[in-house]
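With one protein chain removed, the remaining protein chains of the complex are shown where they sit.
Now for chain A:
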Amino acid sequence: MGSLFRSEEMALCQLFLQSEAAYACVSELGELGLVQFRDLNPDVNAFQRKFVNEVRRCDEMERKLRYLEKEIKKDGIPMLDTGESPEAPQPREMIDLEATFEKLENELREVNQNAEALKRNFLELTELKHILRKTQVFFDESVPTVYKSSGAYSSSKYRRYPQMADNQNEDEQAQLLGEEGVRASQPGQNLKLGFVAGVILRERLPAFERMLWRACRGNVFLRQAMIETPLEDPTNGDQVHKSVFIIFFQGDQLKTRVKKICEGFRATLYPCPEAPADRREMAMGVMTRIEDLNTVLGQTQDHRHRVLVAAAKNLKNWFVKVRKIKAIYHTLNLFNLDVTQKCLIAECWVPLLDIETIQLALRRGTERSGSSVPPILNRMQTFENPPTYNRTNKFTKAFQALIDAYGVASYREMNPAPYTIITFPFLFAVMFGDLGHGAIMALFGLWMIRKEKGLAAQKTDNEIWNIFFGGRYIIFLMGVFSMYTGLIYNDIFSKSLNIFGSHWHLSYNKSTVMENKFLQLSPKGDYEGAPYPFGMDPIWQVAGANKIIFHNAYKMKISIIFGVIHMIFGVVMSWHNHTYFRNRISLLYEFIPQLVFLLLLFFYMVLLMFIKWIKFAATNDKPYSEACAPSILITFIDMVLFNTPKPPPENCETYMFMGQHFIQVLFVLVAVGCIPVMLLAKPLLIMQARKQANVQPIAGATSDAEAGGVSNSGSHGGGGGHEEEEELSEIFIHQSIHTIEYVLGSVSHTASYLRLWALSLAHAQLAEVLWTMVLSIGLKQEGPVGGIVLTCVFAFWAILTVGILVLMEGLSAFLHTLRLHWVEFQSKFYKGQGYAFQPFSFDAIIENGAAAAEE
């Protein structure tokens, strides 16, 4: 039997590893990906395991690598991804890796701190430069403006609140005016005004100005100018807009107040000499220092870039190595430590066919570690259920995933996946059948297959795309089969191909055509006698009046035909399961009655369909003419209910063939007789076997062999009696549920396959609506405007065709096909109670690690 038709044979093995060689051996097994280790220390918590320190060290290394990765991405440096997978390092190499990562992290942190400090200095000097430049203008204007503005403020205040004017204000004004009049020419006048200069965020300036005015009662004078270029915030690198300001005031009291307000608004104050010569000198010094700082900053950034570029070359490899080391130590933690013999003991599930491969890997690991004691791999006997392992390739993986989504097969159970490879796309195509839509789908699948290496390497995180790409072979097959069923339905975007010439011919003359709005062709005179050789005759596509009636009759029949055959195929699969597991009771008293039930009722209905197709024709005389053709459904219902059929039309016979009544009664009775066999035979036989086992121990052993796999607990004597009773009642209940499910399921599942007809009808009608209401409107236009209209209409039609008919209808047909496989087909034979084989595999671990890192 091929590797996909049943799950692989699995063996539980015990592994003895020398302590020195254990790391290397587990590393080799991780590369291989064929061993599933069991946890031999389930009671030990994570922090008490032997290699917990090593795991912690790996976690720390991973954290440092993530920090490096973040810095690399921040600088936009491309990371080299060769796609190759380096081998897991030796344990002593771990120390080197730790030292390398430590050094890199420290170096990078130091560079970052230095860069931040330098940027802060740079910012301060830049701000000072702007202050020195802008304040030149302020001081040139300050002498005449101060008096004017100050006077204006006082006058304004005086006018607004005449009652509040006090002597002090009047005196001040008199003094100012008087002084101006008396000592206008004296240079010492300016020394009485103080000032502060600084930089503030532009958005804070209006509030700042209002606060100054209110707190100082209008006795200060504020001038500001914008710094045109944005400045960089050294903390987070953001660009901010700032303004230079200068505040003139009188007296120390105001000075203190002004400085507090500046501090509150987080303005930065800078010293600014009053004399122009001093300011010019300071500006030159600041420019020099700015240039020096720029040079140092540039060198610091260059150094950081070089460090990150060097790290980026190796970062992917380092991640892989660290993850492998961590995985190895995690696995070693599952083992038992034998202190006396200095070896580690492991238990693992392995595929039987691969034991030799695993032995070779272990030998390689031993040689690599330099140990002299070879590892020992012992096969153990076990009564546990092994994990289920189906060996797949890139083609079969998607189909296996469809089956596993429903349930993982029980160990060594028949795997539906090989048959699903064809039945799934085919049943999809029965619903989706359209040559044009199938071609679109097939081309899309083919494109993904042809480009699969490039597309797989991109590794996008778009979930929808990943699903499509994972199912590319399914999509391609669905498209190809849809093209075939589209040819049979003779349907390409709701139109027909007339390749062989219609086998229906017109015989009406012109006057008859002109007089009648509808004309029906007669099967007697207008039909050639043999059908269109491949697929549906194109006449039925243009027969607007009764096309659906004909298609419905045809598609309902093929739905039932394929459905019943699909179900019979499933029941036959259960025969394979019973023979493999040597379950003779199930083989005789479950499989046979199930098959008989299905054949005598539903397959008989299928035969009636074929008989009707062959025997009844419009060209025949009665009782086999079209008027006498009975309804299959009514015939079936009458058969099951033992009804007397209603009288047939004149000159017609009640039954389709001689002896039909007797056969139908016999079939129904036998089918109904199968139900108690399914229901009672197996539990009764098990009960009988147990009784015999209790009475005669030797005979009981024989009964066990014959029963095949039925475990016997009767040997425990009286104590087991109670347990037996419970088990028997459980067996009866289980068998009742199973039988009822099968019998009722046969009826409802047969009806369920009619969805093949329903989906097909809906798909065809939707395509026809798009033709009638969209594209044909464009085709009817004439002249140059018609060309433009047709272009727009075609674009609209194409979008709707792909969006609705291919994507939405395709998804709908896909889901219905999935249900037909999961429920209607697999319920006949599939238990699906296994658990998947999850080998220790570096590829899977690294893939999951990379996915987690992306999130």
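For the reader, a short list of remarks on this structure follows.
By our rule, a contact is a pair of C-beta atoms (placed from the backbone, for glycine too) under 8 Å apart; a residue touches a chain by one contact, two chains touch by 3 or more; residues count from 1.
The working rule: contacts and distances are computed from a predicted model.
Among the names given as "Calcium and integrin-binding protein 1", "tRNA (guanine(10)-N(2))-methyltransferase", "Ubiquitin-conjugating enzyme/RWD-like protein" or "V-type proton ATPase subunit", UniProt records the absent chain under the name "V-type proton ATPase subunit". Within the full complex, the residue among A:Pro42, A:Gly529, A:Gly659 or A:Pro784 touching the omitted chain is A:Gly529. Only one of A:Phe138, A:Tyr419 or A:Phe825 touches the chain withheld from this view, namely A:Tyr419. The chain not shown here is touched by just one of A:Arg412, A:Lys557, A:Lys682 or A:His749, and that residue is A:Lys557.
For the chain missing from the display, the contacting residue among A:Tyr580, A:Trp613, A:Phe642 or A:Phe657 is A:Trp613, taking the whole complex into account. Residues touching the missing chain, restricted to chain A, are 1-5, 393, 396, 418-419, 421-423, 426, 430, 484-485, 488-489, 498, 501-502, 504-511, 513-514, 516-523, 526-527, 529-537, 539-540, 542-547, 549-550, 553-554, 557-558, 561-562, 565, 610, 613-614, 616-620, 626, 629 (touch as defined at the top).
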